[in-house]
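Of the protein chains in this complex, all but one are displayed in their positions.
A, B and C label the chains in the order they appear, each numbered from 1.
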Amino acid sequence: MIEVGIVGGSGYGAVELIRLLAHHPSVKIKYIFSHSKAGELVSGTFPHLNHLPYRFESLENNNITCDVVFFATPSNISKHLAPKFLAQNIKVIDLSGDFRLKDRAVYEQFYGETAAPQSALDSAQYSIAEWSTIDASNTQLIANPGCFPTATLLALHPLVDSQIIHNNSIIIDAKTGVSGAGRSLAQHVHYSEMNENFSAYAIGKHKHKPEIEQYLTQLADEKIAVTFTPHLVPMTRGILSTIYVQLKEHTTTESLHAQFQRYYADAPFVRIRDIGEFPKTKEVAGSNFCDIGVYVNEENNQAIIVSVIDNLVKGASGQAIQNLNKLFGLDSATGLNQLPVYP
Amino acid sequence: MIEVGIVGGSGYGAVELIRLLAHHPSVKIKYIFSHSKAGELVSGTFPHLNHLPYRFESLENNNITCDVVFFATPSNISKHLAPKFLAQNIKVIDLSGDFRLKDRAVYEQFYGETAAPQSALDSAQYSIAEWSTIDASNTQLIANPGCFPTATLLALHPLVDSQIIHNNSIIIDAKTGVSGAGRSLAQHVHYSEMNENFSAYAIGKHKHKPEIEQYLTQLADEKIAVTFTPHLVPMTRGILSTIYVQLKEHTTTESLHAQFQRYYADAPFVRIRDIGEFPKTKEVAGSNFCDIGVYVNEENNQAIIVSVIDNLVKGASGQAIQNLNKLFGLDSATGLNQLPVYP
Amino acid sequence: MIEVGIVGGSGYGAVELIRLLAHHPSVKIKYIFSHSKAGELVSGTFPHLNHLPYRFESLENNNITCDVVFFATPSNISKHLAPKFLAQNIKVIDLSGDFRLKDRAVYEQFYGETAAPQSALDSAQYSIAEWSTIDASNTQLIANPGCFPTATLLALHPLVDSQIIHNNSIIIDAKTGVSGAGRSLAQHVHYSEMNENFSAYAIGKHKHKPEIEQYLTQLADEKIAVTFTPHLVPMTRGILSTIYVQLKEHTTTESLHAQFQRYYADAPFVRIRDIGEFPKTKEVAGSNFCDIGVYVNEENNQAIIVSVIDNLVKGASGQAIQNLNKLFGLDSATGLNQLPVYP
Partner (left out) sequence: MIEVGIVGGSGYGAVELIRLLAHHPSVKIKYIFSHSKAGELVSGTFPHLNHLPYRFESLENNNITCDVVFFATPSNISKHLAPKFLAQNIKVIDLSGDFRLKDRAVYEQFYGETAAPQSALDSAQYSIAEWSTIDASNTQLIANPGCFPTATLLALHPLVDSQIIHNNSIIIDAKTGVSGAGRSLAQHVHYSEMNENFSAYAIGKHKHKPEIEQYLTQLADEKIAVTFTPHLVPMTRGILSTIYVQLKEHTTTESLHAQFQRYYADAPFVRIRDIGEFPKTKEVAGSNFCDIGVYVNEENNQAIIVSVIDNLVKGASGQAIQNLNKLFGLDSATGLNQLPVYP
């Protein structure tokens, strides 16, 4: 069994890892770390786990032995703590943003904090699980992608990779459920303020904008800038990304649809929806699926792509388990076969 | 014009007073007080008031002149600050719990704080607006009822007053929207935790239990204890109170219904619903109505009463304005004729 | 493998059976029946199952061979169709109300339809899975309990069985999410009407009232009538039942709590919550758990019990699978180990 530890045990990422790993045939949860709650029962924070005996472990524990540690933490934590685990030959899968951006200056501009050392950033592998190749023997540190980038890049990868769009035309209008903001308290996520309310936020300055640009720039081998506008939806889970691009040449919906089907023919978690059908967030809730719908306006050569994920699964903990599977040489879908919870 | 000040300007009670008083033909809002935000624009905290020029006023202001001050504050504030206004012959309508309970020991048990002086408690008039008589010339301080007590007492008053129920049989199963918890941050009102979640809370120890008991005890002229179980509903506004009582004698739904109609024949804000029809919270949202449905199980002489209000209007700011109207000799419905917002 | 068929394939019960059975190690879904959609892809109705090749099967199919058929249908269907399967030695687990009530007159009063033949009712086993004994070799037809009765009877069984309460004192104030109303269209479940709305309904005449009474009457061996008031909560999943009973003798919360723990010591899906803690619906969402909190008001010997379930899992499809497990001699928890989905 692969023994795992989870840092950030009192957050939504951790609790979702626990839910999903409970079905993983090759994994055993050994530690759930929490700095502030060390010694307490996990069920004290999360009563839905009432029947489980887990206690939060202190990160000061000096006898930690396990195979891999997940960081399900806000930014600015893993860059300080991951080196300790790596030094003990414990692999790290980081769900935070600390190791995603290779350019320290960009990190510091968008995160407002000092970046991790360049050597650490260089060693980290950013892994959209459908498109990354992981050398299990040489990889120690995985930077698990952000939620918006996951939904968006799975839609954009085929378009940029096949060189059929004007790379400077990308507009991403993204919408997320509230759990994407984490479990910390803030006025705007107070139920009475958030309920029956829809808003745009962080226009032009969201942390996921440079993450999307870095991936696409590397894929295209040319500088790509995108327009990225996140919105907050009064619901708990789900991301829907509506993406507008200009096609270089006249294309039909049918041919673009066929291309998406080819790109994801072997991807168990990406479902290209039939022509004329667009996915809804609830159709992937609780599951690791990313569903994609495709449309071309032939009058002006514009394509509109709609992709949805559960931000806590495919957008965080589910993809982290996919990456664990790849890191340990398992089938990438192991333990992730939950069907969506509907309704 | 009656000039008013509002203390607790950054809370939901205050902002609802502002909304309702905007339609009041005889009132002018002169001050909106906030200790922590003095000098700031009110619209900085409440962007929906973006077009209004109000600024938060400091309570340290020594030149306050107005006719009445509303306290839309948590408990433990008005009992310290109201005396200053009263000393200047400014009347006070307190929406908090500080002056509701006449028995200091009971207050201290349920609120966990030192009670106001007995003389202040004695001078305060608790006013369910449909049933109180206010001597405009002699009343300086009104204790505006709590939200649960308002919904509940409007349903129970006819039953206890007419002496047709066993007074020790009262069970109140009450449900409130989340705005009743105020605007302060807490884990359980985080959207992601509160959404799609229903719960009971404060069983046996809610502050509104002794408030209900005090009113009924005084009405019946005998000690009445009630069972009161509040629940939290994933919605912003609304209270529904389901009340179970044992009738002393065989009674029909028809006769009980007729009795409720008689009791509220002249009450513009209490609507007794037709037999077989029970009110929903949304049917009073945004308005000062209290709707009541009545049912008798003739097999066991049990009556079930369902009453609904908007907790922020009839359960707080709307009733406070009714009380202002009574305090200043106006028709009690003045400025409160908003229809429910539906859907 | 146990081969199963599901009747009522276009409803929520069926789709939840599909979700849960996907993890069952000993079950294979062979048929998903739908009268109106025979031949269509299941994913046409339920796009969240987009990757699955199931097609709706006609019930006219004369070559059906399988081990057991679930009816996840409205009432008035299984009583007509179950006999055909039973005649072919296919066991039936009925999630509808058709075989729950043994007294035809009571069924006809509350359901407004002709009851199943008395012989069929007599042969059906009503099975609250925690308390039923199923003789796998002789049982052909299981009447799976209703959602409200499941949440309520798990809370009441220890109280009535231990003879510590006045059996005529039971008041059940129950609250359900909207999925309990099924997938059919109706004005009151239109999103715009149901959202931000809380209501009581079917006061005194809900179908689940006689179901609860029948179980308790049999358990107590004396006629028990209950007060049962259902409410509709603006959320999709979850039931919370608040139950008020009069204890015969002075009892402490501690002793009542200990008694509940004893009753459910070996029940994998019933979690008795710590004293002072009451369960929330979201803490069991998506899982087969029933969580119960206990409180005694020692001043008047009243106990208040709060129980929660996911109405579609423990209240329908999950318990149906528990019953399947019992019917086929498997461990009753097989395939039902999903953790709650939180948040």
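Here, a contact is a pair of C-beta atoms (placed from the backbone, for glycine too) under 8 Å apart; a residue touches a chain by one contact, two chains touch by 3 or more.
Keep in mind it's a predicted model, so treat the numbers as computed, not measured.
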Quiz prompt | Touch partners, limited to displayed chains, of the chain removed from view | solution = A, B, C
Quiz prompt | Touch criterion as defined above, residue of A:S119, A:T133 or A:N300 at the omitted chain | solution = A:N300
Quiz item: Where the complex has a chain not shown, which of C:A22, C:L41, C:V189 or C:A267 is the residue touching it?
Solution: C:V189
Practice problem: Tell me where the left-out chain touches chain B, residue by residue. | Solution: 12, 15, 18-19, 22-23, 46-51, 179, 183, 195-196, 236-237, 271, 273, 277, 279-280, 282-287, 289, 291, 337-343
Quiz item: Which residue numbers on chain A touch the omitted chain?
Solution: 168, 171, 173, 175, 177, 192-193, 195-201, 203-204, 225, 227, 229, 231, 233-238, 240, 242, 244, 278-282, 285, 293, 295, 297, 299-300, 302, 304, 306, 343
Quiz prompt | Positions on chain C contacted by the hidden chain, ascending | solution = 12, 178-179, 181, 183, 185-187, 189-196, 234-236
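Rule of thumb we're sticking to: only the chains that are shown with their structure count from here on.
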Self-check item: Cα superposition angle of chain A on its copy chain B, in degrees to the nearest 5
Solution: 180
Exercise. Go ahead and note the Å separation of the Cα centroids belonging to chain B and chain C.
Key: 38
Self-check item: Geometric centre distance via CA averages, chain B-chain A, whole Å
Solution: 46
Quiz item: Using mean CA coordinates as chain centres, what's the chain A-chain C distance in Å?
Solution: 36
Self-check item: Set of chain B residues in contact with two or more other chains
Solution: 177, 192-193, 195-196, 234-236
